[in-house]
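Coming up: chain A.
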Amino acid sequence: MPLVAQQFLLLVGKDLKIEARSRQTIGLVTVLGLLIVVVLGLGLGGGAAGGFGATVVLWVAYLFSGVLCFEKTMAVERSESALAALMLTPISHGTLFLAKLTSNLALMAAVALVITPAGVLFFSFDLSAAPFTFAAVMSLGIIGFAAIGTLFAAVVSSTRLQGGLLAMMIFPVALPLVIASTQLLIHQFRDQLPVGGMGLGVLVAFDAIFLTASWLMFELVLEP
Partner candidate 1 sequence: MNDYVLAAYTIGLLLLWGYAASMWLECRAAARRHVEVRQTKGGLP
Partner candidate 2 sequence: MIAARSSSFFTETNPAPLALRAADLGKTIDERSVLQSIDLSIAAGQFVAILGINGAGKTTLLKILATLMPPSSGQLQLFGLDVPRHAAQARARLGLIGHQSMLYRDLTARENLELFARLYGVQAPRRRAEELLSIVGMIDRADDAVKTFSRGMCQRVSIARALVHQPDLVLADEPFAGLDVPGAAAVERLLSDLHAAGKTIVMVNHDVLQSLRLAERVIVLGAGTIAIDRPARVSDAPGILAELAGTDPQFQPGEMVIR
């Protein structure tokens, strides 16, 4: 196996092992996500916006729980400045970014697997028409969101900034994701239009642009 792939797996393994051992983030983040879904569910009443309230509420839950995940996985590197030791090893910053992105995505996926069913349930949003489209659209969104989150978490963690700043940085940039995925699902589920068109284009373009941009700029923000 090429050295780069080996290093990548080592780093992801390290992140997941640390997370499994402390298990703090997963618990905290999942409960927060659930709380958001419950509170908004109660507030907006069951079938808000014809059940499409679910997608927006899920997005709010993803955004907040995602921010906590990104912050935690970066804090692990900062706690004993282990990042400086990592930067001295012969791994490229690109691999470091991809490993950190994958660990963040793994955490987000675990959280989403708990929150999404809850959201769909509370909002009686019947997915039966096309559950896979729903899953595909949401995962495309999460990938793009994790790309920016990983980059900005590295930025925020290298300075003594407060937590709220990371959320403030990510949310406006992630808005096109929220709009596009919500509209796409409305077109899909309510108007039975085939998936595709502008909505999907925005999601795919978002992922492509920000995966490459974050990957390129990650090393600029890395501060040992």
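Keep in mind how these were chosen: all candidates are chains of the complex that A comes from, given by their letters.
The definition used in the following text is that a contact is a pair of C-beta atoms (placed from the backbone, for glycine too) under 8 Å apart; a residue touches a chain by one contact, two chains touch by 3 or more; residues count from 1.
In this text the structure is predicted, and so the values were computed from the model without any measurement.
Undergrad: Which touches chain A in this complex, 1 or 2?
TA: That would be candidate 2, which touches chain A.
Undergrad: Over in the complex, which chain A residues touch candidate 2? Could you list them?
TA: Residue list for chain A touching candidate 2: 3, 6-7, 10-11, 14, 17-18, 21-22, 76, 79-82, 84-91, 224.
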